[in-house]
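Every protein chain except one is present and positioned as in the full complex.
And now, subunit A:
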Amino acid sequence: MPSAVLFSKISRHFGAVRAIDDLDLEIAPGEFFAMLGPSGSGKTTCLRLIAGFEQPTSGHLEIFGETMEGVPPYRRNVNTVFQDYALFPHMNIAENVAYGLMIRGVGKAERLRAAGEALEMVQLPGYGARRPGQLSGGQRQRVALARALVNKPKVLLLDEPLGALDLKLREQMQEELKVLQRTLDITFVFVTHDQGEALSMADRVAVFSDGKIMQVGTPQDIYQKPRSRFVADFVGSSNVLPPDFVETLTGLSLWASLRPEAITITDQGGYEAQAISQSYLGGSTRLGLSLNGLRLNAVVPAGKPVPESGETVRIDWDRNALHLMEAS
């Protein structure tokens, strides 16, 4: 079976700016795939290349084995949920959802029935007669989702789908998106700058920086075994240890990452460090430490005593938690 999406040596340059540079990527059918990266890292350009709003400067793009060279957006079996939802303001919700079917010439009764079903699927039954302006942000998001899914695309693209929603709604939508993706068995590709979102929703994550993919892997891989300082830094607030310090620990002069939750406060052994800062996170407290001038973050679970600033504490970590990185 061919890949859902296949990038071979794709570049997209805007003048001197290399939005995407010589990129290879393979997304499997039925996968929930996240493109994670800071703004300007090329992840949105990647999405627009798949949708067909951009053409690669060089390289080759395939969707389910078919080349996409010269294929306009309206001939691709791909639909997009836009960041600003892009609902048509002059149509009601049912007409919005039925738009793709109308364009394909599906009869009115049939397409309105399908739109009604799609609205039920996103838990907005009976909203068909309303106007986009009458809905909340979360509801508009669901309409945008229904409008894309009603066309039964092979690949669904989501551009920062949850960015504009508040925390509670975001967590709820994360769950629903996951359930929808499993039941519909459609390949989902979504772009986000929120690492928590990428890790919790995706089967695999690609971390972008400067038009290149720094690492592709499962959320566990990305989180526990970052390959470079950038990934360790960007995905969670990992402690990045410099080679000279790592050499004293392991004998190898390599950069290493150490997760905050791997650091524990002990009574004896380990290393002596100064507590610098505390931020209360609810379920735990993030503790800032200085180990001979090296800044470290640790996590103190709720219920354990939190050291005061300036206090000297002994810290230690499991040697296996130290992850050596191949790249700098």
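Points to keep in mind about this one:
Just so we're on the same page, a residue touches a chain if its C-beta (ideal position, glycine included) is under 8 Å from a C-beta of that chain, and two chains touch if they have at least 3 such contacts; residues count from 1.
Here is the rule we go by: contacts and distances are computed from a predicted model.
One chain of this complex is left out of the view, and of "Spermidine/putrescine ABC transporter permease", "Universal stress protein", "Tryptophan synthase beta chain" or "cytochrome-c oxidase", the protein name its UniProt record gives is "Spermidine/putrescine ABC transporter permease". Of the listed residues A:Ala51, A:Val191 or A:Leu289, the one in contact with the hidden chain in the full complex is A:Ala51.
Note on the undisplayed chain: of the listed residues A:His90, A:Lys168 or A:Arg319, the one touching it is A:His90.
Of A:Gly59, A:Pro73 or A:Pro243, it is A:Pro73 that touches the chain left out of the display.
The missing chain, though absent from the display, is touched by one residue of A:Arg12, A:Arg147 or A:His193; that residue is A:Arg147. Residues of subunit A that touch the chain left out of the display are 51-53, 72-74, 78-80, 82-84, 86-90, 99-100, 102-104, 147-148, 151.
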